[in-house]
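Then we have chain A:
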Amino acid sequence: MRRIPPLFRLAVLGSAASVLLTGCLGSSDSGSGDQDTSRNADAKKVELVIGANSVKGGKNAAGAEFTEDVLIPKFVEAQKAKGVDVTVKFQGDGSDDEVYKQKLALGLSNKTGPDLINVDGIWVGEFAQAGYLKPLSDTVGDAAKVDGWDGWKQIPDSVQQLGMFDGKRYGVPGGTDGRVLYFNKKLFAQAGLPADWQPKSWDDVTAAGQALKKLPGVTPIQINAGTAMGEATTMQGILPLLVGTGATINADGKWLGNTPQLRQVLDFYKSIYGTGLGDPVLQREAKGRDKSFAQFAANKIGILLEGDYFWRSVVEPKAGVAKMADRDTAVGYALIPANRPGGGVKGQDFVSMSGGGATAINPNTKFPQQAWELLEFMNSAEMVKAGLNGAAKITQRTDVNAEVLAGDPMLNFVATKVLPLTQYRPGLAEYPRVSAALQQATADVIGGKSTDAAAKGYQTAVEAAAGSKDKVTSN
Partner candidate 1 sequence: MAGIDIEGLATVYPNGVRAVDGLDLTVADGEFFALLGPSGCGKTTLLRTIAGLESATEGTVRIDSADVTRLEPGKRGVAMVFQDYALFPHMTVSENITYPLKVRRVAPSTRAEVAERTSGELSLHGLLERRPGQLSGGQQQRVALARAIASEGKVLLLDEPLSNLDARLRLEARTFLKKLQKDLGITTVFVTHDQAEALALADRIAVMQDGKLRQLGSPREVFARPSNTFVANFIGSTPMNLVPGVVSASSIDGRPVDGGSNGSAVGAVSLAGGSLPAATASAPAGAEVTVGIRPEYLTLSTRDVSGPSLRGSVVVAENLGTMSLVSVDCDGTLIGVTVPEEDEPAPGTPVVLTASAQRVLLYDKESGELLARQPAVVG
Partner candidate 2 sequence: MTPAFVVRRIGFYTVICAITLFFAVPMLWIASAPFDASPGLGVRWPDWTLENFRKTLSHPYALHSMVNSLLICITTAVAVTAFAALASYALSRVRIPGRDALLYGLLLLSSVVTGTAAMVPIFVMMFQLGLIDSRFGVALVMTGGLLPAAIFILKDFVDAVPKSYEESARVFGASTLQILRDVVLPVARPGLATILVWAFVNSWGNFLVPFLLIRSIDKQPGAVLLQTFTDEGGSANLSVIPVFSLLFSIPVVVLYLLVNSRYGFRFHGGIKS
């Protein structure tokens, strides 16, 4: 045989590969737009897959258990009654959200993946921009059918934003949440603070912190900061403060840059961590948030900005991560004040941030009509209630909330008092980088940089994230 040097072979292989690889980068064909939306509408044998970042025995186990043990059998049964043989599989994952997102994106970009996809509300925009997701009415093909679903009426408009992008519905939101200031009533009593504490401004918060500071071994205030906690810093820290200055992170298509509002937020951070009101080390730990839970439960943190999840799952007396047997008497909660009364977004006195997931239909599904049916079914009052499995939790549906939250004053408080005030993050592709820039800015001020320097660094980072100066407001 003729001798072919292996290096030459490699080169051939490589050039063949480089031809192939241009095919890997975004194709211009943006999906199933030209596909027949009524495909397989009358199929008698249907297979659907539900994908979510939850798994039995692991992350968000309850969600996986409900889907596999209740939702799917019920749906199969209901379809059987209609003479359709449906098989529904649950494809559960249980890893970090970013990795899960990469996996979804890889599948969707290759026009594959589960038929129903559970996504975080803030991914909807970037997935839509990438053409991975289509408006529900496009995928199902029948706007009247989608928009006519009676479930929409039960989902407040602010919550519907979770599944929307550019004014179009891409998915049906799952439950939502709200953020409040928690405080330890026992410590408050020791510090001579009222049990029905409700600060009206940031100064009220720091004043309470000063009082708590006198107690030995107590961290007065915990407001998440730094890069180690990732999105927890943004959601349980910067953004609730930012809306308290009257600004939102993205308004009129522009990202918030180095503005007085941002500097106010950073100054507030500085006033807490620079004066010993907060524990700067906790902010830097990868597991800092879990630590803060444990410390709060151990009566070592006075005031903590957290979501309702903290009440439901962390200090919950029976199954919580950091159980507090006396939660109902010892843990107080208050609305997050704007920096001064009336200073919040839309002139509000009090503010909050919310988040949550949505379920979308994979545009490449073989069975768009049946997928929509499953999506409807999944979000019916009956299933949403069943999904709670007796637990009290804020769902997307007001009718269900009214029923299940009656027994829990805290969650009722969130559903009725916080949700009307709340804001959602923009579901744009640039958001994660902006969020990272915000976290970085807090890390900088806690680390000792001046507010101005940190804000300048933030401005640069946001400009890079947004792609141009024009897309950033600053003054």
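Quick notes on this one:
Just so we're on the same page, a residue touches a chain if its C-beta (ideal position, glycine included) is under 8 Å from a C-beta of that chain, and two chains touch if they have at least 3 such contacts; residues count from 1.
Inclusion criterion for the candidates: all candidates are chains of the complex that A comes from, given by their letters.
This structure is a prediction, so every number in the text was calculated from the model and none was measured.
What touches chain A in this complex, out of the candidates 1 or 2, is 2. For chain A in complex with candidate 2, the touching residues are 3, 5-8, 10, 21, 23-24, 55-62, 89, 91-96, 99, 102-103, 106, 110, 112, 114, 287, 290, 293, 309, 313-314, 319-321.
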